[in-house]
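Just below is one structure, and these are the notes that go with it.
Just one protein chain is left out here, and the rest sit where they should.
Chain nomenclature is as follows: A and B, assigned in order of appearance, with residue numbering initiated at 1 for each chain independently.
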Amino acid sequence: MGGATGAAPFEGMSDLLLEDAQPRPTPRRRVRAFDTFLLVLTVLALWQTIGSWTKGVAVSPPWQTLVYLSGLLRTWMFWDHAAATLAAFLLAFLLSALIGLALGLLFGVRRFAGDVAEPLLAGFYTIPKVTLYPVVLLIFGLGLSAKIAFGVMHGLVPITLFTLGAVRNLSPVLIRTAKVLHLSSGRTILWILVPACLGDILNGLRIGFSLSLLGVLIGEMFSSQRGLGFLLVNGMAQHNVPLSTAIVTVIVVVAIAANTAMLRLGRWTAPRPA
Amino acid sequence: MKRRHAIVFVRIAVLAGSIIFLEVCCRAGIIDPLTVIPPSEMFASMIDRVGSGEMNASIMSTFSTIVFAFVLAIGFGILAGALIHRSPRLRDVVDPLLASYYSVPTFIFYPLLVALLGLGKAPLVVLGVLSAAPAVMISTLSGLDGISPVLIKLARVHRLSPARTFSWIVLPAALPRLFTGLKLALSYALIGVIAGEFILSGTGLGYDISFAYQSFDNRAMYGTMLFVLSIAVISNGFLYAWEGRLARRRSRG
Partner (left out) sequence: MASESHVELNEVVRQYDGPPAIQALGPIDLVIDRGEFFSIVGPSGCGKSTLLDVVCGLAQPTSGSVRFEGKELCAEVPEGVGVVFQEDSSMPWLSVRQNVAFGLRTSGLSKKQMTERVDHAVGFMGLAQFADHYPAQLSGGMRQRVCIARTLVLRPRLILLDEPFGALDQQTRLLMGDELLRLWRETGATVLLITHALDEAAMLSDRVGVMSARPGRFIDMIETGWPRDRDSRVVSDREFGALTARLWSSLREESLKAMGRAA
């Protein structure tokens, strides 16, 4: 369970998860849609105000950004950089997911190891990992592998912790059922463990997704010649404000869209009780 | 030995073992000294730099920024959380936003903040607040949600004034979850500020690390790095232990 008021897989994480209640009755949904629309308008208005007030020195106003973006999306340069980020991110996320799931399962099943490891992992989660980035660069050199390593550094821990928590919180009665049914270890994991833990695991993957992306982007922002993070910092260095604003917009939209999609997926595969 | 002690023992053993292993590898030359310096050297460098006072300005700068961001985040977060809690309509709109908030890497706004506010403390503070405040908001909402309605009825039966209802019932009842948010806020503010300094700044510990890296001064870099990480671990650990103490009373047995 990962609800805001339910038991968190591990401490502190409950606060990063907000459960949406059941599908709401239509009048409330309509009001909410309207209010969201109002909110979006407010944000756009604020954006416009800041943009024009600073005369485009800091932020490019919404419409100009949109125009610039549509042009940008037609350039080869943009997609070249986007592909670089995407490649690094996908590899980082994949690695984080595979290693994280494996470690999480291991630590969840082997209680002692899990109890030893958990505070270490949780502690690692709270430190500014960006300070370790130079070490990553020294070890991996400049380039793709450093970015991937940095992405994994960010994404691995939450996936591990969530998986660990999910397995650990598994109701013992389910394991006993498996034993009574004479299921092999493999089948117990596949038929009982994974479906029961799916909700929390998906939550962990969702957070790992965002954090792997963050890791890759920071890596690019600090020291890279390719990628959206680089474009962002470079745009700023060259006082190309529309470019920077456009890149920020792209990242924000992609991040929120991906997160929402994964939230929906999570709710669809593992429906929660009220 | 009791299981609890065994766990702590193994944990310390793993940490100590890793450090010793690293030390040996570095000294033996298995690891290139240009890449990683031995842990003992890192420690010595940290002591030197802190002791000689050459880090004082950076320490002051970074710490003051973090504290400022932390305090602002708490103030804003609790206030916003309380206001949102009072208005179900506002909450309906804000809830999904908060749920997705931390999927957006806040650091991407940092260059824009610098362009807007200049290269000083302001963008760092804003970055810290942007990172930390939503966690406080979420935990304030959660804390207020978790107050058993019977306790509010109790306040009315005892004829408590609104101020007393708040300080005698609402606050203590919401405190555990609120405290978790404060704990997160500190670590997020710290991460946000240090990351900002690292990426783009002129002062502060994050900048020092980045500068040392770019100047190929490994010793200085690792010394500062160790200092920052130690502070992060200690401050977070302290809040974590405090939170544990608060929680234990309420949930023993």
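Here is the rule we go by: contacts are C-beta pairs under 8 Å (C-beta built on N, C-alpha and C of every residue); 3 or more make two chains touch, one makes a residue touch a chain.
In this text the structure is predicted, and so the values were computed from the model without any measurement.
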Neighbouring displayed chains - absent chain, whole complex: B
Selected from B:50, B:67 or B:151 as touching the chain missing from the view: B:151
Chain not shown: contacting residue from B:33, B:172 or B:244: B:172
Positions on chain B contacted by the hidden chain, ascending: 148, 150-151, 153-154, 156-160, 164, 168-169, 172-173, 175, 249-253
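By our rule, only the chains that are shown with their structure count from here on.
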Where chain A and chain B are represented by their mean Cα positions, the distance between them in whole Å: 19
Of all residues in chain B, those that touch chain A in their complex: 3, 6-7, 10-11, 14-15, 34-36, 89-90, 92-93, 95-100, 102-105, 107-109, 111-112, 114-116, 135, 138-139, 141-142, 145-146, 177, 180-181, 183-184, 187, 190-191, 194-195, 198-200, 206, 209-210, 212-213, 218, 221, 225, 228-229, 232-233, 236-237, 240, 243
Residue numbers on chain A that touch chain B, as the complex places them: 4-5, 11-12, 14-18, 20, 28, 31-32, 35-36, 39, 50, 54, 57-59, 112, 115-116, 119-120, 123, 126-135, 137-139, 206-207, 209-210, 213-214, 217-218, 221-222, 229, 232-233, 235-236, 241, 244-245, 247-248, 251-252, 255-256, 258-260, 263
